[in-house]
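Just one protein chain is left out here, and the rest sit where they should.
Here is subunit A:
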Amino acid sequence: MSELLRLAGIRKSFGDHVVLRDVDLTIEPGQCVVLIGASGSGKSTLLRCVNLLEVVDDGVITFDGRDITDPRVDGDEVRSRMGMVFQAYNLFPHLDVIGNVTLALRLVHDVSAEEARVRGLAMLDRVGLAEKAQARPDDLSGGQQQRVAIARALVANPRLMLLDEVTSALDPELVGEVLDLLTELKGEGVTMLLNTHEMGFARDVADQVCFLHDGRIHERGTPEQVLGDPREERTRTFLSRIRA
């Protein structure tokens, strides 16, 4: 059992609306699992549950060998070992870029201000934005903002990166810079769980693709199989719609 993350029987509902039902999923270190599915199929909720931003109704999430859905677990500590990137970047507008990247290092990881700055600048260099360290998020393009958000999530060396439709808010010509960065991260062995509508990217980067429909994983497998030769009628319908 070398898995990093294991979801077993996850169920989540909002009021009467059941968003996730009986979801099982495993991710091994260095793997990239891509969730696909229509809007409202539960992809984002699944990521939020893994990040403990939502409390599951049932089921067990095991992260790094520990049941993190146990109410006795310190959620802040668990989150400090994951990185999450949001669709709308969610950068802090009152802080400059380096301030955004180093905030958690200084407040959560007890890193000294100087060391945080060094590590933050190195991480910004890694995402190609070292010269923007003093800029405000509002002065950056969408693609640059999202790269800063990735740097912010990555700087504390998380065991797992959660990426929630990170290119959906970007202009088409800016999507590439973010996806290229993620492909590089995958090459460096960063473990990722993400959802996306970019099927080309999913094909390149995924070790496993899961198709969600109505809160269930209807089909899962290698990208070649799920995207190239789907067995489920629902998967075929979904793929033909987004390719049309």
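The criterion applied here is as follows: a residue touches a chain if its C-beta (ideal position, glycine included) is under 8 Å from a C-beta of that chain, and two chains touch if they have at least 3 such contacts; residues count from 1.
The criterion applied here is as follows: contacts and distances are computed from a predicted model.
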Q. What is the protein name, per UniProt, of the chain that does not appear here: "Amino acid ABC transporter permease", "Lipid-transfer protein", "HEAT repeat domain-containing protein" or "NADH-quinone oxidoreductase subunit F"?
A. "Amino acid ABC transporter permease"
Q | Selected residue (touches chain absent from view) among A:Pro71, A:Pro93 or A:Pro172 | A | A:Pro71
Q. In the full complex, which of A:Arg81, A:Arg159, A:Arg220 or A:Arg236 touches the chain missing from this view?
A. A:Arg220
Q | Sole contact to the chain not displayed, among A:Ala38, A:Leu53 or A:Leu95 | A | A:Leu53
Q. Going by the touch rule given at the top, which residues of subunit A touch the chain that is not shown?
A. 9, 11, 13, 16, 18, 21, 48, 52-55, 57-60, 69-72, 214, 216-222, 225-226, 231-232, 234
